[in-house]
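Missing here: one protein chain of the complex. Every other protein chain is in place.
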Amino acid sequence: MKTYILRRLLLMIPMLLGVSLLVFVLVYISPGNYLDVLKAQRDIPAEFIAKKERELGLDRPWYMQYVSWLGRTVRGDFGESWSYRIPVIELLAQRAPATLALSLTSLVFAWAIAVPLGVFAAVYRNSIFDKLSALSAYAALSIPEFFLALLAVIFASQWGGFPTGGLSAIDHDYLSPVGQLWDYVHHLILPTIVLGIGGAAGLMRVMRTNMLDVIQSDYVMTARAKGVPGNVIMFRHVLRNAINPLVTSLGFAFSGLLSGAVLVENVMNYPGLGQLIFQAFMRKDRDVVMAAVIIGSSMLIIGNLIADILLAWVDPRIRYDK
Amino acid sequence: PRQKLKREFPPLPKDVDITTKPPGRYGGIYISVDPGGGPNTFNYLVAEDATSMGAISTVLEGLVRRNAMTEEIIPGLAKSWEIGPDNKTYTFHLREGVKWSDGAPFSADDVVFTYACIYDERFPNRHASDYSIDGKPFKVEKIDDLTVRFITPDIYAPFLEMVGGGSILPKHALQKFVDNGTLMKAWNIGTHPREIVSTGMFRIASFKPGERLVYEPNPHYWRADSAGQRLPYLDLSITKFVRDQNASLAAFATGQSDSENVSPADVEWVRRGEKAHNYTVHERGPSTVCNFLWFNQNPEKDKSGKPFVEPYKLKWFQDVRFRQAVSYGINREGIIKGVLFGRGTPLWGPETPANTKWFNPDLQKYPYSPEQARELLKQAGFRWNEAGELFDSAGNRVSFSLNTNQENPIRQHMATVFKENMKDLGIEVKLQLLDFGTFVKKIGESYDYECGMLGLTGGGDPVGGMSVYLSSGRMHEWYPNQKKPATAWEARIDELMMKQLKTLNLAERKKYWFEVQRIMSEQLPFIYLITPNSYEGVKDRWENVEIPKAGGITWNLDEYYLK
Amino acid sequence: MPSTTTPLLQVENLKVHFPITAGLLQRRVGEVKAVDDVSFTIERGTTVGLVGESGSGKTTIGRALIRLVNPTGGTIRYNGKDITFLRESQFRPYRKKIQIIFQDPYNSLNPRLTIFKIISEALEIHFPAMGLEQRRARVAELLGKVGLKPEHMDRYPHEFSGGQRQRIGIARALAVEPEFIVCDEPVSALDVSVQAQIVNLLQDLQEELGLTYLFIAHDLAVVEHISDFVLVMNQGKIVEAATADAIYQNPQDPYTKRLLDAVPKI
Amino acid sequence: MTSDLLHQILRRRAGAFCLVALILFYVAAFFAPLLAPYATSDQDLTKTYHPPTGVVWHEGQLAVRLYKLVDPTCAKYEAEPGQFAPIHFWVKAPTYHFLGLIPVSHRLFGVEAPARLYLLGSDETGRDVFSRLLYGSRVSLTIGLIGILITTVIGLTVGGLAGYFGGVFDSVAMRGTELIMAIPGLYLIIALRAALAKYFDDSDQIFILIVVILSFIGWAGTARVIRGLTLSLRNRPFIYAAEALGQGPVTILWKHLFPNLFSYLIVTSMLSIPGYILGEAALSFLGIGIQEPSTSWGLMLSQVQDLKVFMLNFWWLLTPGLAIFITVILFNVLGDVVRDIVDPKLKTQV
Partner (left out) sequence: MTSVSGPLLKVNNLQVDFGSGDTVTHAVNDISFQIRDGETVAIVGESGSGKSVTALSLTRLLPTPPAHYVGGEILFNGRNTLALSENDLRKVRGKQIAYIFQEPGTSLNPVFTIEYQIAEAVQLHRPEVTDVRAEVIRALDLVGIRNPAQRLGDYPYQLSGGMQQRVMIAMALACQPKLLVADEPTTALDVTIQKQIMDLLRDIKVKTGMSIMLITHNFGIIADIADRVVVMFRGKIVEDGPTGEVLRHPKHPYTRALIDCVPKLGAKQRRLRAIDHAEIEASA
């Protein structure tokens, strides 16, 4: 396993090279560049645009740009955001904590409701509870995220109790440390729910199905024969066998921890990385895009690796080294 | 538990500017919302977007200011100025005793420093070309500590507004960045707010990227009321940044913020909350957004020798009767009534009525009239078949595709209505909604499109439109970058545009610009559509709210106080 | 072409080791020498019995022979040809010749397939010319041979008793018409009557078709009955190898002796 | 086998109901040009945000109420008492080429202009929401099915083989999926769009392209999950048994692994249907989805993410959401039924 992990980590290097090259080319061939917005303004003279183009190196062929980008990046310098004029790393670091917090809470939220609900839906198959939970799951899946966010905003503004968005209250700086913490949490609740619900719905149904597949196994009968209490059977003996696809998807979820959720962040005015990166995509702020891609890919690869390790852990029959 | 905000009151400067308004009371927090998503930078030379510019101009005053209501130029950091007889020399007399927010004195050195930075080759920035004529920079000289002189290489009509209003940078704070060549990196969004010194009514108290910007009063601000109270009255001014209008609108409608731009379709329901939450939705009249479409009249060929536009189609597009027919065929009133709940204004020329100073109301108009459109088409040699489809004299079906970008729902509706309206005339329009980058590339580089639709925020001085109206202009969309004007009327526009640039006489400038507007409305290279009206909801608790026709409503925020 | 004198199967110094791992990261902490340097041969048309303590490596040998586990070392010759490290595709032709009856009947039946599908799969692979009707007939015949009824064909594995499942496994192995069958405790879950029926069936087939068996079992009476030659395993090694008679009459190894002593009497 | 499945579905009440309802949906989608009173692009700028017209029995025939715009500033309509327009059946209308071939110049029902029949109200430009829903269902009902078909097939093959073979094959295949997941979809889409720009006039081609793009991005995740499940199944004795029979890997995948993954696959596929319906709308934002004035449920829904819809109670604009919801329920309940049918342990109990 150690060699397996090592090999996977080593494989990261060509992977990242491949991804970066590919994305670089994609950014290049997709129409327009960072200067589009300037070009669309009527009072910007052409010479200034040309000057900017030279300054940003956009006038050179793409492979030259890539080589110089790569050279810099390998030395640990992710470059500078063109629109913010600060190092990309600083820019990302500014927003990362908020995004991380939101992603983590929504992930935990999704799992914390999906797994038990899925288990109970399987246990009480065809009961009213099962049907209701199925219906709500389908509803959650059918409502686009932005709509859910919008509903949350309406809810918050009409009924109060929750802030309509943002990361912290206006008087945040004047609160006690505990108050500040609570303030953050308070602002996290609605976005967490909005983000978590969609994911939870899918997870829950998958959980239910897999539970149904496993629930009839002979070893469940063994556990029952031993006199193991129902919940323990479900949440330990069955769950462990049924959780495989969820573990795999945890790997993807991990990769999303830092990329955030653009729609929800936008609607709920949550200043996270998702917003920033999306904006960078749209603005074609290249170095930000590239850094986001590199970080995202690394997270993905590592997330998948962790998922694979976990997979072998929850299911000892899985072996990678042949 | 909000701490009591403490304010210091250093002595007023000698040349303090006294407001004409009756004195008010201190206190209050003003919360506004900016849909731009927050500033990208606080660096005057770097800023390219409106939000950043707005934040910078709040803290960095110019030599002159503009009264948004009267559109007059009024004194700013300079208490007065003279224009030399050559119309190229401007001498500004700075206020005495003005200090930066950190207490450092403000002087002519700061002005000279600012322009040195702008013209510095190491720091390419957009102002450098704005503040040059034919590539030649202005001369900026310090006469004494409180006097500076500008000399322009040629007569430059919008000097006072454009240059005089430009921000002045603090030499004492920025010199070190100039010396080590990192000026472009200075004053970024990571910079500590205290380092960003101010000459404006506020200085920055705190900035949370993507979230909000908190301003606190500049203790050294150079304006006061007649009772000797230093402005502003506010304790804090907070700008929240949003990406999505819905949330901020919902917040405003439930009384959680002080002002909000309300779109026409939302006015009615937002007004329903006026009583309950003590705000008023003010109508500001037509907005400055100018929506128009145009046909690609570029007769040139691409690298492979293929014409940008099919020659037979180009023939239609170049025919003014065709363009006028199209304009008659568009149901502008319908769009306004249906889509905008009646809250919009049809447009006939480049300026919207919001630009009171430059708007020419006397243009050729094209009210919805399919009959007139058919008449014109008939005159131009077009024919209909029995199914009502339109053909040109050579027997080609009249059909073209309309390109626009997706972001704006109102524009999308205009596109579909246009399509339907043209169908009534027998013209087939295909819609292609593109992402912004692709669209910009099409209209600005590859020219491989037939018809485009765009919305531009206009307003301000006609000089801003040079690149649009000059036939050699980059944004002369229907046929950009012409070597020499393709038509007589384009040549005439070129001439008028140059003339208005080279005179300081407002009446004369107006005359030239009005004629340009008239030519545009007659020749219709751009077919103007509509502008939605603009509405601003403001809480009733503020005194001195003055809402101008165009521009931000908080231009005189320093005079706001709680009723 | 191998001469008729070469034994069908020659196993030399076969070793199969399994790693022992621990922890989340599965550190390798040791290994189980499941089969440790084992050699034997099986002549064509004979039955070799394999007995031994539970966990001594019998199943592992069986699995190694048909390449379900990869040997750690040694050689396996089938018909004189070294098949130890053939690639899966090269080994494919041997799949028809060598079959296995699994010790664990239920786990080796795909829970989602009907008995018909499970057995007819073998026919599809090795007798592609057969039509559906023919296959159904053949499956019914095979089921009959192992004492099941044709109407069981459309049931799923979980609907059978333990002994019935084991018989399905036997039917599947027989369906291929192999030359050599590794029988891993094929009759241990059967009542004595069905057991007799199966053993007789295997013997009949051997006589008719000249099949060769490696017969793993615990019931010494059955092993004695069916085997020409018996191997006794203990802790991964073969401790005694002799003809059936010799072993039962005159056991040499202490373990063999213990084994014989422990047989309960009615 | 399939007829058996069909039979089994029809034997269950929920299954039969869902199947019949879905078939009705598809038939309606297919015959949209006949059933819809108006074309997708038909506007009436004097009747924007018109509420659903009440259908009543009037003077011996079905008729719709007529409405008057009483407050244009908030699109408030009021029924005019005593004013009706009779609904006619098989009415003449502008010719439409059904399937691009057969000219159809009638609609199943309609009212005489200038009255308008808005069964589900009208939108911002006075287009009939009901008609648009019908036409939109053509895209929305097919996109999910084709999408999951493609993702499942690719995901199953790649993931299944990777899990089955393990080792180098696994490594290569999984790095491939990682590559696809790592590339930001947005850029991929924009780049593909640029590369395939010349096809963008034809709406059928756009549609296929959308499906392909969505599936291309979507299969990687499926493949990884399938691989995880396969890894776990791979070391089960019954797979050994199949190998011992000399079964080839692809057949093992298909005959042995697939049935064991079926529950998972059917449920996740059905669950991913709304993703496709809504994802298509996101593409149209980038100019490569279904474009105005053509329509789809996702597009209709994404166009009403607006507070006024709630505040002025234009509830009928949300009907595409309801349509999606109902479709999703139908597919998923059907999926559950099928799942139960193929589960041998549940099969014996009806």
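We call the chains A, B, C and D, going by the order they appear; numbering starts again at 1 in every chain.
Here, a residue touches a chain if its C-beta (ideal position, glycine included) is under 8 Å from a C-beta of that chain, and two chains touch if they have at least 3 such contacts.
Computed from a predicted structure; not experimentally measured.
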item: Selected residue (touches chain absent from view) among D:126, D:237 or D:321; value: D:237
item: Touching residue (missing chain; options C:37, C:53, C:124 or C:253); value: C:53
item: Touch residues of chain A, complete complex, unshown partner; value: 216-219, 221-230, 237, 240-241, 314-317
item: Sites on chain C contacted by the missing partner chain, in the whole complex; value: 18, 20, 22, 32, 51-60, 103-107, 147, 159-165, 167, 185, 188-197, 199-200, 203, 218-222, 224-225, 248, 258-260, 262-266
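Just so we're on the same page, only the chains that are shown with their structure count from here on.
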item: Winner on C-beta contact pairs when A-D is weighed against A-C; value: A-D
item: Distance between chain centroids, defined by C-alpha means - chain A, chain D (Å); value: 26
item: Distance from chain C to chain A - Cα centre to Cα centre, in angstrom; value: 51
item: Length of the line joining the C-alpha centres of chain A and chain B, rounded to whole Å; value: 37
item: Touching two or more other chains - residues of chain C; value: 158
item: Set of chain A residues in contact with two or more other chains; value: 30-31, 150, 154, 216
item: Residues of chain A that touch chain B when the two form their complex; value: 30-33, 36-40, 42-48, 51-52, 55, 80, 83-86, 90-91, 94-95, 150, 153-154, 156-158, 160, 164-168, 170-171, 173-176, 179, 265-269, 271-272, 275-276, 279, 282, 284
item: Residues of chain D that touch chain C when the two form their complex; value: 236-238, 240-248, 255-256, 259-260, 262, 342, 344-345, 347-348
item: Parts of chain B lying in touch with chain A, wherever the complex brings them together; value: 1-3, 29, 31, 37-38, 40-41, 43, 46, 48-49, 124, 126, 128-130, 135, 184-185, 188-190, 206, 208-212, 214, 238, 240-244, 246-248, 250-251, 253-254, 256, 436-438, 440-442, 444, 456, 463-468, 474-475
